[in-house]
Every structure is written in C-alpha cells, then in structure tokens.
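Quick notes on the structure that follows.
The complex appears here without one of its protein chains, the remainder shown in place.
Then we have chain A:
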Amino acid sequence: MPPSPPVGDRRPAGFTVEVTGWRALAAFRFLTLVYAVALNLDDLGRVNSPAWCVATLAVMAAWSVVSSYCYARPRLRTPVLFVVDLAVTLATVLATRLVETPERIAGGEFTVPTVWASTAVMAWALRWEIVGGLLATLGLGVANVVVVSGQPTRGTVHNMILVLLAAIVIGYVAEVLRQVDRLLVDAWQEQGAVAERDRLARQIHDGVLQVLALVKRRGTALDGEGRELAELAGEQEAALRALMTRGSAAPSDGEVDLVALVTPATVSPSIELVAPAEPVMLRAAVATEVAAAVAAALHNVSEHAPGAHAWVVIEEEPDAVLVTVRDDGPGIPDGRLAEAAGEGRLGVVQSVRGRIRELGGTVVITSAPDEGTEVELNVPR
C-alpha cells in the first residue's frame, strides 16, 4: 500500500454536492440560456429596442461562460462571485424595461432572461442553503416588481412562487447532501485507519516483534546487564503483541471475550495466559469484574512473590467460567491468611473475594510453602 494521501484527497470524487451541484448548475444555466435566446429572437421584430435585446442576451451568454468557469473552481467560489452573479442577473432582468414597451410589460410579457434568472437563486441556495435561496429570491422578486412598475401581474407572482419553491428544495437538498458527505468522509477515514492499523500490525509482526523476541532469546543466556536488556525486550514484545490484538474484545450482544479483556494484564514474559482457542464470552459487566480480579491477583503475585512465574488459566464449563491465577513463588505460610483476616487486613485477597462474590461466584485460595499460590475464581454464567 502506498503512503496514505491527505484525507481530503480520499473523498470519492464526483459524488459530493461540491462537485455535482455546481456541474448541474452550469448545465441548467446553458439550457435556460438557449431557451431565453430562442424566445427573444422569435420576438425580436416586436420589441421596442432589438439592439438592447441583443446586448442583454450577449451579456447573459458571456456571464454564463465566466460564472460556470468560476463556480467549477472551489478557490474562486467566494462570496464576491455570488454577489456579482446575483447583480448581473438582476441587471438583465431590469434591462427588460429598456427592451420592451411599458404596454407589452403590463400585458404580461416575459422578462428578457426569463428562467435563466433563477440560476443565480439556485447558486445561492447551493452555497447558503435555504436561507441563501430565500435572500436571492427576495432580490429577484424586487427586481421583477420594479420591471412591472410596482404592479405585479398574475404571471409575475406565479413565476416568483416557482422560484421560491426551487430555492427551498435546492437549499434543503444541499444541506442533506452535505450531511451525507460528512458521514461518508468519516466512514472513509475510519476505514482508512483500520487498514492502516492492519498494515502496521503486519509490519510490526514481521519485523519488530521477531527482533525483540530474538534479543530476548539471545540475551537470556548472558549475565547481568545483558539479561536485564533481554527481559526488557521480552516485556516490550509482549506489550506490542497485546496492543496489536486489542480491539477484538468488541461487544456482541452485550457480551465480550474474557480472554481479550484479560490479555493486557498478562503482558509480561513471566506471565503465561492459558485459554481455549475460541473466545470465552461473558456479559460485559461480569467480564470486566473478572478481569479486574485477575489484575488484582497478578498484582499480588508481583508484590509477594517477585520473580515468580505466573499462569492465568481460563476454562469454560457448561454453566461457569473458571479463572485460575497460579504462581510458583514461595507460597503463603500456614495460618497466614487466617491471621491477616483476624487482624482485619485482607487487602487484595478481600477485594478479589468481594468482586467475585457479588457476581454470585466463589473464590478458593490454596497455598503451601514452596508450592506457590493458586487463586481459583468460579463465576456462574
């Protein structure tokens, strides 16, 4: 996989409102231009000033080209462009007064740009959604009212209502499309992050982990500092491995894999996690308590039996989950636990017992001098 490009470039091109919206607007602008030219040429013999009519059509054609070019470029799509667009449009609408006689205008004649004038409203609606669309509609409405000398015909009112509806619909669609766009980009980033993590995990597995394991292996045969370095390398290897496999504890139906949950507490070369191949599913709340109890028991081992090897064994029975933390340390002398209980200080043992009893489970602690200590948690499921 090549190095990841910046997130902005990873958007699927041609989907977003920023691309499709402006392309559609340009198409609409040229279609309505053709319609306006056809209508006006047909009418050229009857208008008051054919020269003004042709001049207005020329301005519309020129602005159609310039504005479509500018709208297609995000850098040029500044508020200035939108204001100029609306101003040019309103000017062509007002030019109707120079082209037509007041009689023909009062008789319900179209403005020179006709539908073409609505493209500026649509641009505002795409940019500033419903609010933008309404503002531009208002501007266009005022211009139309000026054209008819303050006496709107039925046609004027009808057309303005159509423009208003178009502005609202386009504004709303633009808003929805932008939301979809954001969701899409989020999903895209998430997917990219997962792929990147997998790629890193593979590389770490193939390189770093092998070397760390090797350092640990060769160093164990050395004395003093070499041995310490080896232990450090081993710890880092275990920690990295746990980091790479994390995330598999994702809840399904409120259940989580106890093994994955316990794994982080066992990242030490002196601790071995023994478990079935398949996930051991427990309700999330129960699994969290059990994992905390295991962590407490392991802490107890490192406190009271430094240097001892420890095993965390997870077993699945039809109606219970058994978790055993065993160490090969010096063990607890006879009567020591009872003595501690008598003195009212049980510390870790008590906390483990308390957690498991609340889940309806039991804790059995067995220990003998020189035989290590075994803490067995039995949790019903």
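The criterion applied here is as follows: a contact is a pair of C-beta atoms (placed from the backbone, for glycine too) under 8 Å apart; a residue touches a chain by one contact, two chains touch by 3 or more; residues count from 1.
One rule holds in what follows: contacts and distances are computed from a predicted model.
Undergrad: The complex lacks one chain in this depiction; which UniProt name from "Response regulator transcription factor", "Carbon-monoxide dehydrogenase small subunit", "NADH-quinone oxidoreductase subunit H" or "ABC transporter permease" does that chain carry?
TA: "Response regulator transcription factor"
Undergrad: Of A:Asp85, A:Glu109, A:Glu129 or A:Glu237, which sits in contact with the chain we cannot see?
TA: Per the contact definition at the top, the residue touching the missing chain is A:Glu237.
Undergrad: Given that one chain is not shown, which residue among A:Val211, A:Ala285 or A:Val364 touches it?
TA: Answering carefully, the residue with contact to the hidden chain is A:Val211.
Undergrad: Check the options A:Glu18, A:Glu175 or A:Glu316 and report the residue that touches the missing chain.
TA: That would be A:Glu316, which touches the missing chain.
Undergrad: What is the set of chain A residues that contact the non-displayed chain in the whole complex?
TA: 205-206, 209-211, 213-214, 216-218, 220-221, 234, 237-238, 241-242, 244-245, 263, 269, 272-278, 309, 311, 313-318, 324, 326, 328, 374
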